[in-house]
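With one protein chain held back, the other chains of the complex are shown just where they sit.
In order of appearance the chains are A and B, and numbering begins at 1 in each one.
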Amino acid sequence: MSEAVYQMPESLKHVVTHYCAGCGHGIVQRLIGEIVDELGIRERTVGIAPVGCAVLGYDYFNFDVSEAAHGRTPAVATGMKRARPDLIVFSYQGDGDLAAIGTAEIIHAGNRGENITVIFVNNGVYGMTGGQMAPTTLVGQVTKTTPRGRMVEDVGAPLKVPEMLAVCDRTAFLARCALNSPKHIRDAKRALKKAFQYQVDGKGFSLVEFLSPCPTYWGVEPLEALKWIDEKVLPEYPLGVMKDAPAQAEGA
Amino acid sequence: MARTESGVRGERAQSARSHDERVLMCGNEAMAEAAIRAGCRYYFGYPITPQNEVTAYMAQRMPEVGGVFLQSESELAAVNMVFGAAAVGARAMTSSSSPGISLKQEGISYLAGCELPAVIANVMRGGPGLGSIGPSQSDYFQATRGGGHGDYRHVVLAPATVQELVDLTIEAFDVADRYRNPVLVLSDGVLGQMMEPVVIPEHPETHEPPKPWALTGCKGREPNWIKSLYLDVNELERHNAKLQAKYAQMERDEVRYDTLRIEDADVVLVAFGMVARICRSVVRVLRERGVRAGLFRPIAVWPFPYEALRATRGRARVYLVVEMNAGQMVEDVRLAIEGRRPVEFYGRTGGVVMTVEEVVVEVEKLLAKEGVS
Partner (left out) sequence: MYELKIRYDWCKSCGYCIASCPRKVLEFGDELNARGVHPVVAAHPEQCNGCRTCVVMCPDVVIEVYKNGTD
């Protein structure tokens, strides 16, 4: 008797994505699809796609999805969640969307403690527009707009978002994960599932950062990109849970 | 017992709330109450003078009716919160004044592109840049030509009295839902601050249609999406054609204007909003002096009433467009008149409000110049 051990999640459309070979967006998307299925929330989930490589979210997720202007996703999520608190609303953003143009919106949504889940895909570069510097680009990293490598004296150091948001009292769950090995991806799924569960339980604002491979704009083969994360990104961006206020409250 | 400012305001509004009674209210607060009566339960806004009464009133009032008031981190965030609330099917509103409305232009373009209904109110102040907190009409171009990018239009309503501000704000929500498009209510710093007697109907006749397109969770249906991105250029052209068809219908069905004594007028003043009220007095003064003056007042400045204005060309000898700006609506008047009659302009900028007398003088100068007795 045939038994499915793993099948395409119902929450994903049966289409192949436009992402490059080895792109982390595909992995995150798959995790979202699995989690939405496992939590049984597909029929009340609304995703908000960013401006960036993941802009076509509505072509991939099998639930209600909205577009948002660049960086404004947390504000759109706020409007949605305040009007329909029963919906499970997630904001899906890249490093430019969240940490450059959208810094005000993410800080204030976090500071207000909006009961939403934020998915922050950090691949250290602006992919869609051809590989320019992001706030999270590494020191010395060559991009289209840092042809001599990122220089701290000129443009500052890479931005650490969950660490910044941890200072705000009302942020509930902040974590950083990586997508470069089976263990890391399994850990990432656990963190993201917790973030969604917290929204279901009304526990407040969650943000999970995913260190994601971008073989195309790092200029390496996909398997090299996985190593790049281990060797270059992790020393700058340590993994872990920066804040888990609901768990702490329970422990106390 | 000491009465706080908000307590006094609250009491005034209280009687407006529970009966169809005439009460004295300032424009900003009356507009806010009117929005609530029209079914708006979500207001997002940021402080800016001269519309701060709106945010204060909404902060007090929205929780009372089970709605949401949120002071956003910027005007930009506010219009995006409106986007979110509209996307899930709610009647939502934001307001600001000129520089803040500039910040909302991106959001307005997205609302139009995504076909989302929303009401945005601009309580105009002096510009450009930081300008002044005095009243102006210098956002006419921004409002009617669309300060945001792309081929979009939206209905722009320009009230001249606090009662009209109330009535048009209520209508704005219906117009927004009718076309799935943002609507702009064009107020100004004087109208926002002035207190006039108003009746705000407790249960106004409004029509909120079903919204099967809204993102309400895909239970029992295929997933919906809200987007304005169409990477295939032919698809985007088709989408634009659909939007243009909507705007063409607005041009047919949403024309609103008012006239005063234009049937036999030699000189027709054209003005909107506050300035139109000044011009009503100008017409009265001129008529008393034996000058056949009239007033043509657009109430919707988009769609502009070109045809109705053109129809006055037969009798009128000269037009004077009066605005609190450096000359914006005058361009639309010239388009309507097509060079068949002289169209002159008189304006004040900076937040300066012209007096009746100075406009009368201007008309008399104009009539002398044109040889009209």
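Convention: contacts are C-beta pairs under 8 Å (C-beta built on N, C-alpha and C of every residue); 3 or more make two chains touch, one makes a residue touch a chain.
Treat the numbers as computed from the prediction; the structure is a model and nothing was measured.
Engineer: Touch partners of the unshown chain, restricted to the chains that are shown, please.
Structural biologist: Touch partners of the hidden chain, whole complex considered, are A.
Engineer: Thinking of the whole complex, not just what is shown, which of A:Ile27, A:Ala75, A:Val89 or A:Leu138 touches the missing chain?
Structural biologist: Missing-chain contact among the listed residues: A:Ile27.
Engineer: Give me the chain A residues in contact with the hidden chain, please.
Structural biologist: Within chain A, the residues touching the omitted chain are 1-9, 12, 16-17, 19-27, 29-30, 181-182, 185-186, 215, 221-223, 226.
Here is the rule we go by: only the chains that are shown with their structure count from here on.
Engineer: Would you kindly tell me how far, in whole Å, the mean C-alpha position of chain B lies from that of chain A?
Structural biologist: That pair's centroid distance is 40 Å.
Engineer: Which bits of chain A are touching chain B when the two form their complex?
Structural biologist: Touching chain B from chain A are residues 42-46, 48, 55-56, 58, 61-69, 72, 75-84, 86-87, 104-105, 107-108, 112.
Engineer: Sort out for me which residues of chain B touch chain A in the complex.
Structural biologist: Where chain B meets chain A, its residues are 41-42, 44, 68, 70, 72-74, 76-78, 80-90, 92, 106-107, 110, 114, 215-220, 223-229.
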